[in-house]
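All protein chains but one are shown at their positions in the complex.
Think of it as A and B in the order they're written, each chain with its own count starting at 1.
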Amino acid sequence: MALPAGPLPTRGGVLPSTGAPARRVTGWRSRRGDLIGILVLIGFLALLPFAVSGFWVNVTVYALIYSIAAIGLTLLMGLAGQVSLGHAGFFAIGAYTQAVLVTKYETGSLVASVVAVALTMTAAVLVGLPLLRLRGHYFALATLGFGIIVSVAATESDFLGATSGIFGIEKPAFNGRTYDSAGEYLLLLAPVVVIGLLLARNVVQSRIGRALGAVNDSEVAAESLGVDAYRLRLQVLVLSAAYASVAGSAFAHWLAVVNPNSANFPLSVKFLLISVLGGLGTIWGAVVGALAVEGLDEGLSRLIPNIVPGASGEVELIGFGIALTVVVIFMPGGIHQAWLAVLALGRRLRRPARGDRPEAQRPGVPGKNRGEGAEPATSVAVEEPSLAREDGPAAGTVLLEVGGLTRRFGGVVAVDDLSFTVAAGEILALIGPNGAGKTTVFNMVSGALAPTAGTVTVSGRRVEGRKPHVFARARATRTFQNLQIFSSMTVLGNVMVGRHLRSSAGLLRGALVVPALAEEQAIESSARRLVELVGLGEDVDRLAADLPFGRQRLVEVARALASEPDLLLLDEPMAGLSGSERRELARLLQRLRAGGMGVVLVEHDIDAVLALADRVAVLDDGVLIALGTPKEIRNDPAVIAAYLGVEEDDEEATELTLTEPGAEG
Amino acid sequence: MTDFLQLTFAGVSVGAVYALIAIGFVAIFTVSEVINLAQGEFAALGGLVAISSVASGLPLVPALVVALVSVAIVSVLMERLVIAPVRRMTTLTSIVLTLGVSTALKAALLLFYGPNAEGLTAFSAGFIDIGGVTIRAHELWILGVAAVVCAAVYWFYEKTTTGKSLRACAEQPVAARLVGISLGRASLISFLVAGVTGAIAGVLASPVTFTAWDSGLTLGLKGFVAATLGGLVSMRGAILGGVVLGVLESLTAGYIDTGLRDAVAFLLLIVVLVLRPGGVFGRHAEARV
Partner (left out) sequence: MSRDLAVSGLCAGYERLEVLRGVDLAVGAGELVAVIGANGAGKTTLLRTLSGLIKPSAGEVRLGDERVAGVPAEKLAARGIAHVPENRLVFPTLSVQDNLALGAYARGRSGRADLVADRQRMFEMFPRLRDRVTQAAGTLSGGEQQMLAIARGLMARPSLLLLDEPSLGLAPKIVKEIFAALVRLRDDDNLSILLVEQNARAAFKIADRAYVMDRGRIAMEGRPTELLNDPRVHAAYLGGGYTADPTATAR
């Protein structure tokens, strides 16, 4: 059961955290690894028909077909963090469409598969639009329902052949050659698998992949940087459906028959097992998992009758069920996790003295000299005038206007009719005793919470009740009281996510890599610059989660700054920082103000507040009890009473002194 | 009109079975946020054990007891071996895990009991005619036993210390720990409750719907849909949901198309999930940041 672990968040990934190093690998080394892998795969497939019996080539064909669908599912589960228990439904739509078009309308197999993909993607949009708004496990179960509905529809439809399905699908023929033997079909499938892998890998390492990785680590933080998680998940769902459709088309031709069994639940489970067994941490998991599962399937069906005479073929299911359970409990990263462990062992054996960190290497920019653009690391920020963006608003412009903001939880009024403004070039501090409602105010302003009443206007745009990425699009962002760094990424990776709104490459450009190349390089170099500016230069390639708390705080700030906001909300940024770290952060905030940014600060470190803030708003029990300069606030008896407490008999005394400004409380 | 009553009554009786399975989902989910996809297998196992016990000579009542005990043992083992060891259990993890167990159980059932569907002997044979509506005698047993079980579940959660401690875990796990309640033990008991109610559902349903190794799939999923109608946290909602689902299914099969029977549950699931506006499991569980 999820026991409260204190103020820090527990990562809500799809599977229990593996403890394995960064899932998101952005280094050139991984690109080399991928390229090598692809060459190995091609070699393996090319040599296979000569090395093993026709039977095993047959098995490999099935494995490749399923792996195509599994690549899409791994993208959906590993990248978008959504479990689909009905992926066979998309697979079936592809298979049936292919079957119908080829047999009943005599369409060419290529054209038919394109139509099939289009149809399946449409279905995915229709399924995803309503369902992706649901919390994760509801989505999973709704997809289960979807899969069964497809199965029932196929069984009931006479057009689709009811229970017998559609048969007599011919093998595909190109340039006069029919690909009907297992070896030839392998030849046909191999490039499809390779291209599928390449596209998927490109997506993972693209801007969209990075954004989704961020959503997996901390959806709240990603949204606050402008990432529209819902929209991105929908895109990945549609993409994964396309993969399933291609697999379905390949299946239709290979089997020559398509019946409702191609949409059934056990097949969805098989896809799930393939992805999980192979490892959700890499798209290679889909291929490895498929080979493993099909191999296991065949091996078991040969083995079991020898051990348990008379047992029917479905007994492999026991193996699958146990495999799925065991993998999730003991090796949630699947075969990929085991592989990484082997690599780590190998590395340790080769270089025992070095304390090396895996994979979080210098991220390379393809085609660019790695030395370029990397300034010498300084741990103390050089005195630079400001961190402002060029056409920012003029000093004094009202950036944030909060009017009558109210929030009720059941019968309790947490925030009552709050109004204040924040202008460019000013720091406003929001203070108050515990339970005063400060974080609630923050959450309402930034879109994490909808107000019961009242308005929030950012640079003229009304944002109350809207999602956090709308707040971000209004050039405003925030940091979090309990750190929400992206723990699977390096410092650089974290800050690069911050550039999400200042870049635009979508799924297509990301998959093709080249059209987005220039933008990726720009993103990386501006992120590096920012990391230097806040003083994290020497940690730029370290895993953000490895940094001490104070520096993680700086990562959050740098990340927020990367989106070039005009308005910055900081929720207790000083918490957990040492004295010198607080001073550094305070200096940074002063530079931001000098550059024209508007800053709202929730803080308990009153020293910092009084030194930094231009104005201070004091909240007590949800009500604004004072708003003024730090000096005024410090001597305000109402404020003193709010903090240090007051007793019934003292109340009257305080009331009297309130009418005499400046009197000691 | 008699058709309508006939269908409704049949719907209520099958709905009672769904309700019992739904209780199991709620029992587990409230305590540990685990969605137990093997719930249906508890029912299938119950039915099959009862059938084979009777076939090997036991009278009905001892056979039922054997069935209940067997499933109870399996459910407890599942909790200890599969659920308890996972340190950070997310709901999605629980889905994949319990899916694995469900698959393994299905296969084991296939192995031990073969592929054919069998029916347990009805508790009372024959039919009864009430005002032109023909009902099976066994269906009265279904309603009766289900009602007793629901009352027992109510009594357990409202009147016994153990039941109240389970509710405490569900509502305030921190405070529950502080008064000395062990969350692990609570999880175990919740699985036991789910196992027992699931087994009862299985033996009740068997004479009417027949039990096979894969009966668990549809039974479990429909029970889940029923539980969803109660938001997965309300027993009352789950029971009501079960009955509503059963009746809707029956009316659809009778008036529209028998083949669409199974689709009703999932259409209902999607409709309910989509239309539930913000609500308990809504868009943003107020993120505590």
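Please note the rule applied: contacts are C-beta pairs under 8 Å (C-beta built on N, C-alpha and C of every residue); 3 or more make two chains touch, one makes a residue touch a chain.
Nothing here was measured: the structure is a model prediction, and the numbers come from that model.
In the complete complex, the residue from B:T2, B:S182 or B:T258 that touches the missing chain is B:S182. Within the full complex, the residue among A:Y105, A:F167, A:F330 or A:F549 touching the omitted chain is A:F549.
Take chain B: the residues that touch the chain left off the picture are 161, 164-165, 167-168, 171-172, 174-183. Residues of chain A in touch with the missing chain: 4-8, 412, 433-435, 545, 548-549, 552, 572, 575-576, 579, 604-607, 609-610, 621, 634, 639-640, 643-648, 650-651.
Everything below uses one rule, namely that only the chains that are shown with their structure count from here on.
Per-chain Cα centroids separate chain A from chain B by 35 Å. Residues of chain B that touch chain A in their complex: 31-33, 35, 82, 85-97, 99-108, 110-111, 115, 169, 173-174, 177, 183, 187, 217, 221, 224-225, 228, 257, 259-260, 262-263, 265-267, 269-270, 273-274, 281, 283-289. Those residues of chain A lying in contact with chain B across their complex are 1-4, 9-10, 12-17, 83, 85, 130-131, 133-138, 140-142, 144-146, 148-149, 152-153, 155-156, 220, 265-266, 269, 272, 276, 308, 311-312, 314-326, 328-329, 332, 439, 443, 448-449, 480-482, 484, 571.
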